[in-house]
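Omission of a single protein chain aside, the complex is shown with its protein chains in their original locations.
The block that comes next holds subunit A.
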Amino acid sequence: MNNKLACGKTILTGNKAAAYGFALAELDVFGGYPITPSTEITEEMALLASREIISTTYRNTDSELASMALGIGVATAGGRYGTATSSQGLALMFELLHWATTAQLPLVIVNTNRSLGAPWSIHPDQTDSLLFRDLFMPQIYCTSAQETLDMVLWAYRLSEDPQVNLPVLVCLDGFMLSHTAETVVIPAQELVRKFLPEKRFRKDLILPEFGDKKIINLQCPYNWEEHSRRKRALVSAMQSAYNAIPEIAGDWFNIFGKDYDNGFLKISGDPNAKVVVISMGAIIGTIEEALAEKPVKVIGLRFFRPFPEKELRNAIGNASKIIVIDRSILPNGHGVIADELRLAGGACGYNGADIHSFVGGFGGQNFSEENFLNMLSAVLSEIGPLKKTYWMGDAP
């Protein structure tokens, strides 16, 4: 059955854009379970499937655990699967998410970012998805509704790359992006099929096709050599994902004409600036606007996993100050991106540049343009980073 999805220019919220990404990916099965703020994705998929606008089998599951279990089953049988969740839901999936990554089952989860409790909060920070940074699972962060739609399709391309075969997580900030309507161009299904062909199978990782006499035992215990080989294969799958991303970005440009550069980063501002600002997600747009007249370069991480070390090194260049804005906090007092940068580039940061780490955005703390301007002047007036982390809104 062919999709009867209308294409062309329209206005969509981030959540609906994600749903249209799923719809265009022509899934076999979508597993739905509601959680704020991702619910609209699930509702839209239920609507599109039950009105037979798409031929996807939609199931209301009984928990996020069940929606992940369903995905493991569908992917094990060679089907294309998607689901959407947020925060507590993603956390509940953890055991099965780890299982799906280590079983190398391709599927896509859209996570509408929301603070992970306690305490209760439906506001967006990135503590939910970043908790999963140790999984063998590429993570994409979107800055606009259009990018959200596009990245869902990228996610399937990457997930089903025969050298990758991993679940992929697509993140969009709750409310800021999920509930904000923007102009979006829904691409034509024929073009999407050129970009994302029918699912390709790695036969050793899934059930044999109907009629195949081969008998397989998936995820049984192995001797230590094979078990180690599987662990190494995961590392190389992540490396393959790293290598595949520029190629995906190139294909996207060739088919749709939209330039995502090498895919990893969204870079704007003064190319020769001595100050770079690094962050991730929907606040990138606000940062860009706030600092538009300043001599800074703004770098948004589109991919957090695999962590784009090489691309960051190039983008940071000879900058002398690096400002990192995180909406997450670790037990060592670092924001997650700042921590990754310090780990990857040494304690002094890339190329000797100092890292000025800012964290905040918890429990609904809003960042205004003024916050970013204050942040910049505080950094510029300092010789080196005096504290390891500044909390947004505190007097530096």
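The rule is simple: a contact is a pair of C-beta atoms (placed from the backbone, for glycine too) under 8 Å apart; a residue touches a chain by one contact, two chains touch by 3 or more; residues count from 1.
In the analysis below, contacts and distances are computed from a predicted model.
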Problem - Omitted chain, identified by the protein name its UniProt record gives, among "Transport permease protein", "Aspartyl/glutamyl-tRNA(Asn/Gln) amidotransferase subunit B", "Thiamine pyrophosphate enzyme TPP-binding domain-containing protein" or "Cell division protein FtsX" - result: "Thiamine pyrophosphate enzyme TPP-binding domain-containing protein"
Problem - Selected from A:Ala49, A:Ala66, A:Val192 or A:Ala338 as touching the chain missing from the view - result: A:Ala66
Completion exercise
Absent-chain interface residues of subunit A come out as 28-29, 57, 59-63, 65-66, 68-79, 81, 95-96, 99, 207-208, 210, 215-223, 226
